Structure formats: C-alpha cells, structure tokens
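All protein chains but one are shown in place.
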C-alpha cells in the first residue's frame, strides 16, 4: 500500500512542460514519453511545419491520449512558453537551440536541451567541432551535463541541463568507473560504435534513404566525429588530465540502437583488476544500468524502446586488454529518455517515473 | 579483336570441377559462379540432403542454366569425384572437410577447400581454436593459403588450397603492405569487424532466426573468435615474428557484407608515412582491390555481389594512429569468389574469369 | 483525483495468473505485459526448456522487474497451476494446448488460450485445417472466441477464452460492421494480408532464418491457410449463413505487424453507403480501434508495440468496391495484448489496464 499512497501524493504534483521542436525523432519520442508520464502536463509542443494541427493528426500513434487530441502544435514563442511551462525541453538542431535558450535564461523556466549546444564548456572546441560560433557562450558555463550516472546531484538543481549525445552516453557510463578507479591506461582508449539510422535525426538527405542504408554497413565521421568533443571533455574531467581517445562510429541498418565496444589497456596486474567489483560498486543501484558481467554480451534488441544501458566486459589475457561493451536505445537513453530522467530529478519525482 | 581471339582460345580450355557440400550459402554461391563461368564444366555437386534432385529444383534461381536442369545433386563419393573432376571444391563444415580431403590427396584431383581445416599450419592451434583434433594433420603442411593478394604464385601450382575466412580476407589484405613496409607498430593492432548474417552459414539455430537478428546489433566471439588464429598466423609470417592482435566481430542485420575497421599506430614520423603510396604500390594493379584513398569511406553496398575489396584510410594526427577500413562481400571475396579466383590461377585462366 | 482514487481501489484487486509456454514470442510478450500490469500477480511461468532459471536470466530485458528476478520458469503441472493461479494463459502450440486445458477444466481456474485449439466450433473443420483430431472436443463448445469487439459480454463470464489468430483479428474487426449492416456482398470478399516474421512463432526452421526472410517477399499458405477456418466461421455467424472467402497471406521482412487489405463489393447504390457512419457507429467508443477514415492509410509502424488496430477505407467508384485496410501488431492485438484485454474483461479491471 505504500506505493499506492506515494503515487497518490505525487500525482497531485504535476509539472507543466513544453517541447520545442517536436517533429524530429527525439522530439516525437519525448512527446510520447511525456504524454504517458504520470506527473506531466504537456502544455505546448512546437513545430513550424505542423503548427495548427493536433498532435494526434500528425502522430496517429498518440491519438489515444486525450492531450494529443486537444493540443495543437504551435509556433515557438519563447516568452509565451516561459509563461506557460515550468520546464522547457529543446529538441532543436544545434545552433538553433542555443539561440532559443537565450531569452529563456531570463525567465523562470528551467531548460532541458537535447542539442549539442550546451554540452561543451569551451566555446572554442564547440566552434572547432560544429563549424560555427557558439550561439550563446554566456550560458555555456551554467549548464549541467545531463548524465545522471555522473551528475545526478547537480542535475537536481540545474537551471539548464545539456543532455549528452547518444554515443557519449553509451561510452561515458561504462568508462567512468574505470577511469575513476584508475584501472585502465587513459592514453590508450579506442572505441568503436554502431548506430541505427535514427541517430542521424529525421534528416531528408539521400544518404538516409531506405535503399541507401538497407543492406549497407559503413564507417563515417572518421576520425573526428562531433561527439568526440564531449566524450573527451567528460573523460578529461573524470581523469583530471587531458584525455585523447580514438572513436569510430558506423552506420547500420536498424532503426534504433547503439552498440559500443571499448578497448582499454589494464594497468598493473591483470589479475588484480576485477571489473565486476568496479562496475558493481559504481552501478549496482543505478535504476537504468544493467550489468551483464563477463558471460553475456549486450544486444540492442534487449534495450530498444527502454531507458536501459546494458554493460558487459571481457578481459583478454592474451593482450592484457579489457573489452567493455554497451548497448542503448539511441533515442531513449541516448536522448529523450535520458532527458525525462533528468526531468524527474529536477522535479523530485521518482527517477524512473514514466520510464518503465 | 584481341579479346575475342583470346576468348575463343580459352573457351576450348574447360576444366571439370565438382562442388562438395553445395547446399550451404558458400556452396550455393560457388555453384552460381561456376555455372556462369566460361571455362568450367561442373560435373558434380554433392548434398546429402538434396541427393537425387536437380540443381534447378533446389535453386530455382539457377534454372535458366542448362547444367542446372540436367545435373543432379549426388552423394559425396571421393573416389568417383576424383575420377570425374580435375578440381574439387570443398564447401563442408570444418572437420568434415579435412576428412574428405584425405582420400582426395591420393588422387590426381586438386582441392580448393573453403573450410578452416587447412588454413592453420599448427595442428595445436587448430585444436585450441576449433575444439577438436585436426582431421588430417599430414596434409596441413601441403596447403597454400588461398589469398591471391599474398600467395598468388604458390596458388598457381598448389595441389591443395585453403581459402581464407571472410574476416581474415577483409583484414589481411589491408594490413599486409603496412606490415611489410614496417609502417605500423605490430604490437598494437586492434580490429573491429561487422558482418552480415550469412557469415554464420545456413545454420538452423535460434540465434539466426529473422526476428532475433533483425533490429539487433551485437558483438560476439569476444575476445577469441576462431578466425583470430589464421589472422595472427598470417600476420606473424608477414612480420617475421609473433603478432598478437585484438579482434572483435559484431553481427549486423544485413544478408551479406563485412566492414572492418583497423586501428594501427604509425611508426616514426606520421608525416613521413604515405598510405596512398604504400597501398598504391602494393595493390595498384590488383584486379579486385579498389583503393578509395583518404577522402571516401567504404560501404558494403558497393561490393556486395562482387569479388572486390574496398580499402580506405585516414591518418588521425590527434592520436598518431592510422585507421584503415575495408569492405567485402563475405560470401564472394570472403569465400566463394575468392575460391574461384584461386581456381582461375590454378588453371591459368584470366584471374577475373567468371567474376566480373 | 477521481482517477487516483480509482487506481487505489483497483490496486488492491490483484489477480494471480500463470503463463504456460512462456518461451515463444507470444508467451514472452505476454510475460512482458503481465509483469507491468497493475492488477496482476504472476505466480508461474512454465517452460520445459528454461525450467529452473529466472525470467531475468532468460529475458534480460525484463530484469528491472522484481518478479522477473525472483520467479523461476517451472515445468507445467496443471494441478499445481490450478491451485496457485486464478487465470491461466496457455501459449502452447495447437494440440498441446488442448491437452493441457483438459485437467484445468475440472478446476476453478479460468483459462485464456492463445492457440488455435478452441477457436473452432466444429471438430471436423479443426481436423481438416490442422491435420489431427481435436485434443479436447468436449471443451470446444464451452469456449468464447476472445475478440472483445464482438464478444465482449461473453468474455466477461467465460471459463475458457480462445484468443483469435492474428490474421483473423485484422480481418474480423473491419468486416464485422459491414457484414452486420449488410453493406457488402458476402459472397465476394477477397483478402490479402502481409505479416511480419514473428507470425510464424519462434520456429527454428530454415524458412525463417534471417537470410531467407530478409530481402524476400512471398505469398504462402495459398489458397487454404489455417486461419481461414476461423475467419469463415466467425463471418458465417455474423452473416447468419455460410460465408466463403478468399484469403492470401504474404511473408514480409519485418519483425512485427500485419497489414490487411479487404476487397468487398458494395450492395445497392454506392452513394448510399457511408463507411464512416458504419465504422463510427460500430467502433467510435472502442478503446483499441483507431479509425483513420478515407483520407489516411494504415501503417504497421503506427501500431507496432501497441494493442491498437488501425482501420481505413476507400470507395472505388470505378469498380463499385469498398477497400478496407487494417494494421495491427501481430503479437499484441493479434495475440498477447488481446489476451490481456480479455483478461481485464474477465476480472472486471479497466479494459485497457496494462495496455497503454
């Protein structure tokens, strides 16, 4: 009965939220999660393309939700949104998100940004990796990197949360305890990732047409994918020194999912390192980390549609390396689900509310 | 007119061949290539399962070939085959292939084996990786590793050719010139590969059901996939010393194709190494090596259904590493096409006959 | 607050259930739905293959559910199950399900069978379509066909519910109001369906290997698929006379989903028939029927993972035909979700509990 009582209390506690840029894959998934969230009142969803139509008209799959029948996509007016919503999710392309966040910073609304705009602390690195000046350099310092497994406490009180990229999520969670426990050589980390096609967003480009992706496998973004910037930033913070890594993403014909394989060199005596202890200590109580141990291997089909990350590992005694593998849904734990997890923390709701 | 004349001459030169184990994916593809080959007379195709049926009955897609209408699958009788065929392809599972090769070794027939049985020079390593004693250790020493890009001359005269595995093909061709030119640190080679599902053969196991593979990405065979044994053997031969590498394959929902990404550390001054020169020198005249340079990246869809390997590279100045990427069709260049390429060499036919 | 109060009341009302045959696709999905169901206490899940292992060990994707950590697969002992569970779901192959239901019929437990065994009222037709004698002919008469859109009231009180096949679900829901309203010629109904590969169950057969299904489209079961028997039975009941139809299923490389296209000839004046009125009248208040009208067309991606059926229609004035199209998830509305919908009705829970 305790759970029921708790639910009753919390359900009185509803947060008004808005989603800006609700027509991309991350925006759509965010709307899906928020419509089903027990503590959310979705007051606005913006989309230039769909303005004036109801959510249900554009996304029939949501039409059983009352709110999807009544709520219409609107144009994105920051002042209006700041008046109506307590928390505003930005699911805009990088550059645009930063612009949009500026007026919001003057308001009482808290912001959860899914773009890359506030992930990097250094505007120079932003420019190097994204090819244009940072749209709101003054705000960069205020943002908290929205990875609950690292920054849970800071997220609770954040005014501006920068949700991590999908690849960084799949990489930083497994690497964090190894770096902190000094179990691996920080100078020799290599990472291979495979991503489903939604990772590119709903971009209408020839490269992402069905017949160009289906029956195709290809590396891309070699050797300097944009996500490298935030991966190295966060690893460097954890390590307390500059960390440079190798990272190669590949595009694979699935809708969703990322599998990451990390190669690390064990420090000291291989036998002395017990990844089960390290990972168990770090993540044994995390709500969305599933440790598979060294007997099973991750598979995206076990996490797609969920906010979980699977982590497995193998020590290769022949080479002295530790191979750590992870799997996530790039749109859920890699984007919208993680944003909702941050939202729950910011509002004091149960961290898994709306995510199980 | 020269080509026509040459064709006329060669078409008088027809080789009688047999395929043992013609019902797996490699066997089927081999039959497809051989039925269309201008210098081949397919005299037998064996399959216990299909014995007594014509090729056309089992594989309707071949039925426009006259030979597919007339030739029936037979049981595999080595003595009969050795009398009827000059060259015998073995597309049997490992273990069985070695057994079958024994009686053939006493005959005049030359053998092209697509299994793993004769790829390894050391029967101990065979046992370590394949889990049982070598079926024909006496023959192991006689076999030539059927990778034309390395062993072209030896293949021409070979009595027994051991065709490489699909992963090793995608790895050894790009690595060979780098090892030989001492461009990279042989002790720090890491390799990630992605393979389509036919790589597992036509195995009727739950893991390879459509709904278990589709919308799934997963590493497997970590850290000691069977193909590691032949990759390390061949790299060690090239290097003149024991080479140990890291290799992680991943299963991806496509029918065919392998993409391999190799991480190597450049020796000496990065600027001094010019992969374009190294690869161009090694492979500029190879009929089936397509060098993409450092501007384009490989994509399996450009090689599927062909005997080509695509190779691209990038130097990462941030890390001092060379990233080399390749793509092949696992069933063609990774198995049956390569077997036909070896066959052409053994018979003195144009190396690309039946493969373009 | 009304909803909260209602939830509090209902959460005290929990039903003990068991799943027999929990390792197939329908069984696994059923376990997934039941583990998340607010009014279910899953007391047993049986699987010969996995007996002794926890649900979480076999299905890591469920491991965040406490019950999945504690509950072990057991052998299927009908007497024990009847003592422990109030409602028993059978997700066994046809033939076996009927055998298993026999001892249960003597107990207090109510049974929801997902197999074909109790769908047909005529044991002769069962034998004609399934190729063996009915395993429990005495029970056939007692079963209620578990399609809530037709038999809602009977399901509430049923002792034995026979859940419809996936194709029949996608066909009977759209056809029912047309038949009842005598809008179409009952003698000239033709139906084409497309199904994803899980429709075949987790059968380990060559036909369902990834590389045999991917990049393949094929009709099968022509002209007399097993589901024809229950489609014609139910249409005949609705029509009050024997109805014979044409039905052709096709296998398509997706994991889940059925799209059905029905061709019917309009009776009387085409202009006089308004499908929007007919469908709106029949299904305007159904919780899981989504009427798309005559402007939009169904797409399986809008229903996969849900218990919804999408229905759209077009009148072709050129031919005088009405084309009705539907889409469902074959495993949810076509099997396990529908079983849970029946369960909710049988227990007096909200019909959509655990299904949104």
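All chains are identified by letter, namely A, B and C, in their written order; residue positions are counted from 1 within each chain.
The rule is short, and it goes like this: a contact is a pair of C-beta atoms (placed from the backbone, for glycine too) under 8 Å apart; a residue touches a chain by one contact, two chains touch by 3 or more.
Just so we're clear, the structure is a prediction, and the values are computed from it rather than from any experiment.
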Touching the absent chain when the full complex is considered, from C:18, C:92 or C:194: C:194
Of C:17, C:34, C:231 or C:254, the residue in touch with the unshown chain: C:254
Residue among C:222, C:276 or C:356 that touches the chain left out of view: C:222
Touching residues (missing chain, whole complex) on subunit C: 190, 192, 194, 196, 212, 214-220, 222-224, 244-246, 248, 250, 252-257, 259, 261, 263, 297-301, 304, 314, 316, 318-319, 321, 323, 325, 327
Chain not shown, touching residues in subunit A: 25, 196-198, 202-206, 208-215, 253-255
In subunit B, positions touching the absent partner: 1, 3-4, 7-8, 11, 36, 60-61, 63-64, 215, 287, 290, 292, 296, 302-303, 305-306, 308, 310, 356
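By our rule, only the chains that are shown with their structure count from here on.
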Of all other chains, the one whose Cα centre sits farthest from subunit C: B
Innermost chain by mean C-alpha position: A
Rounded Å distance, subunit B centre to subunit C centre (Cα mean): 47
Residues of subunit C whose C-beta touches two or more other chains: 215
